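Every protein chain but one is kept in place in this view of the complex.
Chain naming follows the written order as A and B, and within any one chain the residues start at number 1.
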Amino acid sequence: MLSSIFSSLFTMNFLLTAIRLATPILFASIAAFITASAGIVNIAVESIMTFGALAGILGSYATGSAWLGLMIGLVVGVGVALLIAFFSMKLGADPILIGIALNTFADSLAIFFLYLVTGEKGTSASLHTPTLSKVTIPFIEKIPFFGKILSGQYVLTYVCWILLIILFIMLYKTPLGMRLRACGLNSDAAKTAGINVRRIQIFSLILSGFFAALGGMYLSLNSIHLFSKGMVSGQGWMGIAANGISGGRYGTLLLSAFIFAVFRAFSIIFSQSTIFPVDLVGAVPYFAVFFFVTISSILNYLRIKRGNVEEK
Amino acid sequence: MTKKEKKLNLSITNPRVFDAVKLLCALLIALVITFLVLCLISKNPVKAFFTILTGPLSKRRYFGAVIESFIPYAFAGLAAGILFKSGAFNLGAEGIYIISGVSVAAVACSSITTSGFLHPILCVLAAAVTGGVLMIIPSFLKAKFGTNEMVVSLMLNSIYLGISMYLIRTFLLTKTTSTIGSKDYLPTAKIKYLYEPLRISPAFILLIIVTIVLYLVMFKTKLGYQMRLAGANPKFAEYSGISAFKLAIITAAMAGVLAGTGSAIQLLTQSSFYQPDKTATGIGFSGMLLAMLGRNNPIGIVVASFLIKYLEQGASVLYFSDTSVPSEIVAIVEGIIILLISSQYFLRGFREKMLLKEGLKKDAK
Partner (left out) sequence: MAETILKLEQVTKVYPNGTVANRDINMEFEKGEIHSIVGENGAGKSTLMKMIFGIEAPSSGTITYKGQETHFSSSMDAIKAGIGMVHQHFMLIPSFSIVDNIILGDEPKKGIFINKKEATKKTQELSDKYGFELDVTALVSTLSVAKRQKVEILKTLYRDAELIILDEPTSVLTPQETEQLFVQLRSFKEQGHTILFISHKLEEVKKISDRISVIRNGISKGTYRNDELTMEQLTSLIIGRDLDNDMDKYKTHENFENKKALVVDDLYMEMNGKPVLNHVSFAVKKGEILGVAGVEGNGQGDLVNCITGLEKTKYTGTITINGTEASSLSIKQRRDLKMAYIPEDRMGDGTAGKLPITDNIISTYYEREDINHKLFMNHPAIDLVSDNLIRTFAVKTDSNKTTVGSLSGGNIQKVVVAREYNTKPEFMIAEQPTHGIDIGSAEFVHHKLIELRNAGAGILLVSADLNEVIDLADRLIVMFDGEIAGYFPDANHIDESSLGMYMLGAKKQTAEEIGGALND
């Protein structure tokens, strides 16, 4: 029994599960990364995912089209990001407190709106909503091994992959990206180079809201096509954790996000067996994040102790 | 030293008066917006609005329910307030409420004592110790290694939920329904009322004592001074010779003890058996909002907790007669007030104008 579980870890299915689970965490990671690169904190990723997930479902219910629902979800995500920008930049509120407040409210507010539409407080299961489908790419699906990975994913997974590439090019190859990173590394230097730092930071928040909303909608508009309370379940925070571990390195960011997804996949596979206590297995992904974040900070601490510091 | 006569300065330029005005404005705006929302969703918005505001006063047991149920929230608020005040963003109270509940359930289900006086005290102590110890973990990692305490404490919340479910399922399980629940607490463990009609219990007295003590600690003692310094500028506190590490551990332990205590009170007054994923969830998170509402001032936090619970009770009274309004509407009030009062520049232009006027008056003299 045990060996069969372990052998199941090295199968195509497991890899596909991990890839499927990686998409929302990747979205959350780049949502956290883009604002950190521009020198501001957005810890409200989790709540924007929740709002995005709900708005996507309610939107596609109202319009009858998953794509229109997606648009509505994006508008809501960006709207919440702008709200953060307004309160922290215009009204001088602490962005961390605003973030904590939004994250804490997200569930209540989501339930409030869910109830207004459905009369229920748990899930949107009573709504009949159209969903986004999987995409099979002819020819590519026939390629051994890679065919199964590259084809047959949800639309938003492809969107995610494409965005990851675009974001990389934007950040490291274009003037806009260079300016954005300059704002994060030394905002005074950016300012004296004639860059409008505030405008760039608002732009990064908008992108962050956009990515986080996509991450949320990946959860609601895909396979289970419903919104349920607490469905984001810490994946926004996993993105923030991945950003923290990355130390500003894009590759490390994506790798960390993927590792978290692998642990979520573990958790799902193990919870189907009775060998391990199901409650503890459920906590494994969170423990993995806890572990990696702690280890990375200890390594960083030792590095400073040894006198290895980067001048940013 | 010449004795200065302290005059009551009610001018808007006095920062304290200004803060009060700001709070009132925020409250007013929040109520207006709530009313507008009610207009959109309720057929009888005026009645709904007044039911929310006065509902808890309509029956004595409603008001009693407010008095009883706000206490665990106030403890969560105090726990968060201590941490925020000293600049720590340890968001672990939620997990502490859940896992301390296991300690409470274990003690409450065991016949460790037959004294109806001692049993609840032992329950509270067990929870307080559990909370005090476990709350230290994120703060320790932050102070020692610079670990991101927000991420770590949130992950621990989920981990604690898993562990609590496991422990209850393995050692205390009797309810075999769809959810996991412990055995019933022994009757001796229940917290007894001092004045039953208003549901006033020793927990209420404890809250008042704790609030006063915390107020004194925060504003009158060296520890409070250290917290203030570390909260305002941690580098300055370190430079001044304040051990950030020690302070982080002490405040985390205090917050953990408060959260554990709150958890015990929640369990022993609001439930007869323990369900980790139901009985005490959401309180730790609410506490952070209450701390923000109360501006990290213990008295402010307790007042805020009472008001929010009062409004929630009002909303649920409304729900009996008008199911079109979910009780989550209170979150809107709460959210608007928090956003406005944490905005430094809200009403600032107004204050500056008044300052300028006052300055001109002084010049004229």
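Everything that follows uses one rule, which is that contacts are C-beta pairs under 8 Å (C-beta built on N, C-alpha and C of every residue); 3 or more make two chains touch, one makes a residue touch a chain.
Treat the numbers as computed from the prediction; the structure is a model and nothing was measured.
Considering the whole complex, the residue from A:Ala55, A:Ala85 or A:Ile195 that touches the absent chain is A:Ile195.
Set against the missing chain, the residues B:Asn44, B:Thr174, B:Thr221 or B:Thr323 yield one that touches it, B:Thr221. Although one chain is hidden here, its contacts on subunit A can still be listed: residues 169, 173-175, 178-179, 182, 185-186, 188-196, 304-312. Summarising the interface, subunit B meets the missing chain with residues 1, 216, 220-222, 225, 228-229, 232-233, 235-243, 352, 359.
Please note the rule applied: only the chains that are shown with their structure count from here on.
With centres defined as mean CA coordinates, subunit B is found 29 Å away from subunit A. Touching subunit A in their complex are the following residues of subunit B: 41, 84, 89, 91, 141, 144-148, 150-152, 154-156, 158-159, 161-163, 165-166, 169-170, 180, 285-286, 288-289, 292, 323, 326, 328-329, 331-332, 334-335, 338-339, 342-346. Remark: subunit A residues 43, 87, 90-94, 96-98, 100-101, 104-105, 108-109, 111-112, 115-116, 119, 121, 233-234, 237, 240-241, 244, 277, 279-280, 282-283, 286-287, 289-290, 293-294, 297-298, 300-301 touch subunit B in the complex.
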